[in-house]
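Below is one structure; the comments refer to it alone.
Yeah, one chain of the complex is gone here, protein chain that is, but the others are all in their spots.
Going in written order, the chains are labelled A, B, C and D, and every chain counts its residues from 1.
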Amino acid sequence: MSAATLQSPAARPGTSPLVTALFRAVRGLATLLAVLAAVEGLVVVLNVKPWYVPRPTLVLNAILATPEPYVQGFLRTLTETLMGFTSGAIFGVGIAIVFFRARVLRELIFPVFVVSQTIPVIAFGALVVLWFGNTLIAKAAISFYLTFFPVTVNALLGLESVDPRQEALMRSFGASRFQLLTRLQLPAALPQIFVALRLASALSLVGAIVGEWFGDTVGLGVLLLQGMYNENVVAIWAAIAMCALLGTGFYAVVAAAERALVFWGAEQ
Amino acid sequence: MSAPKSSRALQRGALGMVLLVVAWEGVARGFNLPAYTLPSVSAILGSIFDHRSTLFLAGAYTFAEALSGYVIGALIGIGLAVVITLIPMTRNAIVPVATSINSVPVVAWSPLILLWFGIGMPSKVVMVALAVSFTVFLSALAGLDRVDRRSVDLMRSFGAGRLAILFRLRLPTALPLIAAGLRVSTVRAVIVAIVTEMLGAYDGLGWVIYQAVLQVDFVKVWSAIFIASAASLAFFGLVGLAERRLVFWK
Amino acid sequence: MTTVLSHAPMGAHYTKKKEAGLPASTHRPGEAVLAADAAGASDAAQILSLSGITKTFGATRALDGFTATIEKGEFVTVVGPSGCGKSTLFNIVAGLEEPDPGCAMRFEGKSVIAADLLGRVSFMPQRDLLLPWRTVIDNAILALEVEGTPRKQARALAEKMLPEFGLAGFGQQYPHQLSGGMRQRVALMRTFLFKRDLMLLDEPFGALDALTRTMMQRWLLDVWQKHQRTILFITHDVDEALFLGDRVLVMSARPGKVKLTQKVDLPRPRPAEIVISPEFIRLKRTLLEAIEEEAMKSFTAEGK
Amino acid sequence: MTTVLSHAPMGAHYTKKKEAGLPASTHRPGEAVLAADAAGASDAAQILSLSGITKTFGATRALDGFTATIEKGEFVTVVGPSGCGKSTLFNIVAGLEEPDPGCAMRFEGKSVIAADLLGRVSFMPQRDLLLPWRTVIDNAILALEVEGTPRKQARALAEKMLPEFGLAGFGQQYPHQLSGGMRQRVALMRTFLFKRDLMLLDEPFGALDALTRTMMQRWLLDVWQKHQRTILFITHDVDEALFLGDRVLVMSARPGKVKLTQKVDLPRPRPAEIVISPEFIRLKRTLLEAIEEEAMKSFTAEGK
Partner (left out) sequence: ADPVPATLRLKWLPQAQFAGFYVAVAKGYYKAEGIDLTINPGGPNILAENLVATGADTFGLSGGLDSVFAARDKGLPVVCVGISHQMTPFVFVARADGPIKTLQDFKGKKVTTWFTGANHVLKAMLTKNGIDPALVDIQPQQVSVTPFVDGQVDVITATRYNEYYTIKTRMGEEKLRTFVAEDSGITFPRDTLIVSETTAKEKPELVKAFLRASIKGWKDAFSDPKGAVDTIMKAAPTLDRAHQEFQLAEAAKLMTAGTVKQNGLFWIDMDAVKITQQLFLDAKVISKPVDLDATFNRSFLEAIPVADRRP
């Protein structure tokens, strides 16, 4: 196998995707364990104060001591993240299509989108609660707000970088604008869209967590906040570990979906 | 893009903003909303004028943080992606670590970052760099990966090493995606700087917002956000302009 | 079809322009026009008529007053030096690009602009432009899908045609798994499945070996005769142009126009041996001379 | 150079395998091997020797025991049905892909694996692969840049060559502004500027009109003779294969191996009229027969 094949993101035919996925998972787990063991060793050997970096086993113990809030929080935050991610991705791609099609709308509205992204949500905790209450929707809305923008930018980029000759060919078949979109432009933009989705997987989680800071009772965000302001370093790291688990897991799922859907890589 | 086209885009963008402002003013006045729900634009503009020197100084401070963090973050992001391209072995270490770090909201890192880098400018720069580098890293990595294998093969047949392939083929191919990542990051940079300032600082727009929130002075909060938005918009536009120069063959 | 065989330099069969019977605006001095056109033959017989087609890209003029008329059911081959504007011409006739203002086009008797032709001619571009995310079969049925044929039905249709294109067993492969010639055959198949009266083929057999090419040629002639299609066919192979065409248009060097219209009066069906018949060789020599002159020009000419 | 003209079916000039003087492992029954190789000619004269090259993509076997030896300074043309593995072979010789295990390759007398050949042969792929962000000139000097030639110097060099390739005045254009044939000529130029003893050209003239092609052929022969390069040249045009080559390798249908090695004993320089000489036509017939047989096989064969 050439070096280029090794680097290519597209799964080569021949190895079963399940085997590859399993292999990746095992390798990832092994790496993780190695890193944790190294941290544990370093903390013990260098005698690092627990409020700088606590020992990983201590963090693990904290989670195992009261597993329910962590499990519940994980599931709750996952739900919010998925809601925000899905709505953000759909809206992001949808609005990119609209902007792609209607230049005037794009020039009119795009700056407003940019501006919308400069509003620090956490300055408006009260407003968020006021508008959405203490509901899942509130978290999903913040998650959505953080997610859609990169998706729009990248989807637009993808749609615009379709080979004009391929587009011409489709038009010569008499393809309608809708057909052009579904048969050519969207598939061609898929690689770029997925770049944004990978980013969005992390951002939507961040959104959900920040959303939970506005008066929620369950969720990883709540645990994180509690740990932070009580300066309970072990609790902070426990929450951080759960967030990281959720985030990398979600990222891995998105990346796997990308490998399955964008199998052709950069081949023309 | 030709000059008249981009100036038309500018006009339309301005028109869009004007429409937004008019709608906002209409809603705020029409429903007689209290300032703590939504202050009117005129009130905000008035407040900006009243506090102009404070706000502009704070804005400059925040923007300086955002810009330095942005530059550092962009370099780190591109650098990491390049490292992975040159040494493929590192991919399986760097990507999971980067995603783990970014699955935790920036604000959650802030206590640690503030602890390590102090309450001044460096901590904000680090936070911005953290947020920007991830966005740019993902884009750059995808771009560098997304080259036509046959073009790589051709370069290899010329005896090109990884470095030559990187500079002559991969980076130009990745440029559009990197540029998009850089564009998205402009806004993130400003907002992360502000949010970090809200958590611990004694200067900048975030600090202004934090104090204003506690004093229930929402007009002032919005004033600060207006300044931040204007700066972000300009930042976004400039990077977009540079992008169009760079990715000329599209 | 009437033929005008007036004498011209180098023994070429030029069709001399006749001013009478045609509006002055559509004609320019020095252009060769088709006899049928000049004689004012009924519109009904003409599927496509182009007059004074000019196309400029920035500082490069690709076409300059290209004038020709294609009759229904005709097989017209186009040859010309590389870069003379053949692909540009096809792009215009396929409806993808508008010519410069002031050009006149008629399609099936009606005056049209290029955009009107979208979806009305089947066009095979010079590059195969296969979609990397579609299998061979799915690339082949692209045009059918656009037309609204149910996917299943279209697939069955295409599946049956694979052996004819030497692609049996490759239906489920992706483009990057194919050889250059195979890709071209998939593109060809896609074009054939899009059934329109007028077909534009831009060097469809460019990447094929001699035999595969011969087989595809035979097959193409078959389709053409059985289904009464009209074919415009770009090739750089003079033998192929003569073997296939009712008429060969030789284009001048960039900016392209019709330099010579050569009627090919060889009987059909044409056996493979026809290439060594004296009549064929005579025609070939005429064409080669005309092309050589233009190619020399184009080769030594500066850009722009 | 020794020639073995033993009799073979259909009058083809097969070079029969001789077991003696070669290690058994590198040979398989039924393979045609080059006479010089079989005779154990000194390694010094051989630039490339391939034995038993096999390459499998998933379930598709592209090459199966391809064996041949190329001598220094030889011009060898390769013909074969579409999809028979010609491009795959070139990819291997260019060092881009390793053949399946168990294949032996020698380059300039040394045993090598494919990767060793990177940077040591100049390779022109079947698709032009021009970089869209580089002008014609900058695409042409890509290989020189990789080699470390200062850009300015490389550009000056390329600029001077533009007219030879019929690209005068197009130096500052971008690939999307070029016609199909022009792109191919840029790719060709890029290959020529990368000066290596062995050149691999995969259908370099596929998209060129007859005259441009003739001119490029003449030019290529010129370069070959003047600079003592060795050329491996894929074409699907038998005339071209005979006109250019010292030797023609006819490949079998997929999986590809050498079906026939045809020495071309025509005197050089070869005038254009040589194509109608009886000797040429005789050779051509031999080749066509061999190809036809293979092409028929490949056309009717199922995939895999």
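For the reader, a short list of remarks on this structure follows.
In this section, contacts are C-beta pairs under 8 Å (C-beta built on N, C-alpha and C of every residue); 3 or more make two chains touch, one makes a residue touch a chain.
None of the values given here were measured: they were computed from a predicted structure.
Between the chain not shown and the residues A:112, A:126 or A:190, the one that touches is A:126. Touching the chain that is not shown, out of B:62, B:85 or B:110: B:110 (per the contact rule at the top). Touching the chain that is not shown, out of A:80, A:216 or A:258: A:216 (per the contact rule at the top).
Within the entire complex, the positions of chain A that touch the omitted partner chain are 51-52, 62, 66, 68-70, 122-127, 129-130, 133-134, 213-217, 222-223, 225-232, 235, 238. For chain B, the list of residues touching the undisplayed chain reads 34-37, 110-111, 114-115, 119, 198-202, 207, 210-211, 213-218.
As a working rule, only the chains that are shown with their structure count from here on.
Comparing chain pairs A-B and A-C by the number of C-beta pairs in contact, the larger count belongs to A-B. A straight line joining the Cα centres of chain C and chain D is 31 Å long. Each of the following residues of chain B touches two or more other chains: 148, 150, 153, 156. Multi-chain contact residues of chain A, defined as those touching 2 or more other chains: 2, 267-268. For chain A in complex with chain B, the residues that touch the partner chain are 2-9, 27-28, 31-32, 52, 104, 107-112, 114-115, 117-120, 122-123, 126-127, 130, 149-150, 153-154, 157, 160-161, 191-192, 194-195, 198-199, 202, 205-206, 209-210, 221, 224, 228, 231, 236, 239-240, 243-244, 246-248, 250-251, 265-268.
Residues 148, 150-151, 153-160, 164, 168-169, 172, 175, 248-249 of chain B are the ones touching chain D in the complex.
Residues 8-9, 12-17, 19-20, 36-37, 85, 88, 92-93, 96, 99-108, 111, 115, 134-135, 138-139, 142-143, 145-150, 152-153, 156, 162, 173, 176-177, 180-181, 183-184, 187-188, 190-191, 194-195, 198, 206, 209-210, 213, 221, 225, 228-229, 232-233, 236, 250 of chain B are the ones touching chain A in the complex.
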